[in-house]
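Data block below; observations after.
Let's turn to chain A:
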Amino acid sequence: MLTVFLAVLRRDLLLSWRGRADLLVTLAFFVIVVCLFPFGVGAETNQLRAIAPGVLWVAALLASLLSLHRLFAQDHADGTLEQLLLSSEPAVSWVAGKVVAYWLTTGLPLVVAAPGLALLFDVEQGALPVLTFSLALGTPILALLGAVGAALTLGVRGGGMLLALLILPLYVPVLIFGAGAVEAWLGGTGATAHLLLLGGGLAGALALAPWACAAALRIAME
Partner candidate 1 sequence: MQWESWSAFWQMGGAGVYVWACYGLTLALIVAELVLVIRRRKDTVTRLLRWRRAVGKDVGGQGARVESVE
Partner candidate 2 sequence: MTNERMTNPDNPPGRSPTSWLRFAAPQQFYPLAGRLAPWFACTAAVLTVVGLYIGFFVAPTDFQQGEVYRVIFIHVPAAWMSMFIYLVMAFWAAVGLVMNTRLSFIMSQALAPTGAMFCFVALWTGALWGKPTWGTYWVWDARLTSQLLLLFLYFGFIALTRAIEDPRRADRAGAIIALVGAVNVPIIYFSVQWWNTLHQGASVSLTKAPSMASTMLAGMLLMSIAAWMYSIAVALWRVRALILERERHTEWVGEVLEAEGRAR
């Protein structure tokens, strides 16, 4: 089971590495969306400081949605998915491998870039680790939930928009706890509770989402 996980993980990472330009698009989208906000709300420092956690989190959420519909599309098109489903290996293991690879290539860059962008909003330096940590806990949840949505809308016409409609309401708790962690730290109440809840959410998503995703893929390929 672990070998399948690792094999699929390595394969997907290699494929992503060959198409590096696509990865940069997600990151660039994140940076640009974040940089648009000062133009929209004005460059007043206090205001920017106040909206920074929310802006960074919403931008991360949209960026992680951007390439989600391609998570299974390629494998669906060339028949790999069918082969994987037919194989005797448990579907959960390779689904998890694909999601982890997806997070490493799209989620992790956002986590790394976020503190730098936070500096543009003049966020207190002490809050940067909290921001990074909350994103590191939260973006995997986004990837896991998103994978379920991507599997459900696989090959459906208008799949991209549909995926956003399906998944965005489910992202709300992650957004609340993620942005809330930073705000709570800035407000002096400490971010422990928020981060614990995010961690719990991640554990729950890890336990449930791969199964739901595998079931959805099976339905899609029937």
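The criterion applied here is as follows: contacts are C-beta pairs under 8 Å (C-beta built on N, C-alpha and C of every residue); 3 or more make two chains touch, one makes a residue touch a chain; residues count from 1.
Selection rule, in plain terms: all candidates are chains of the complex that A comes from, given by their letters.
What you are looking at is a predicted structure, and each value in this text was computed from that prediction instead of being measured.
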Subject >> Which of 1 or 2 touches chain A - same complex, any copy >> reply: 2
Subject >> Sites on chain A touched by candidate 2 in the complex >> reply: 145, 148-149, 152-153, 156-159, 162, 165-166, 168-170, 172-173, 176-177, 180, 183-184, 201, 208, 212, 215-216, 219-220, 222
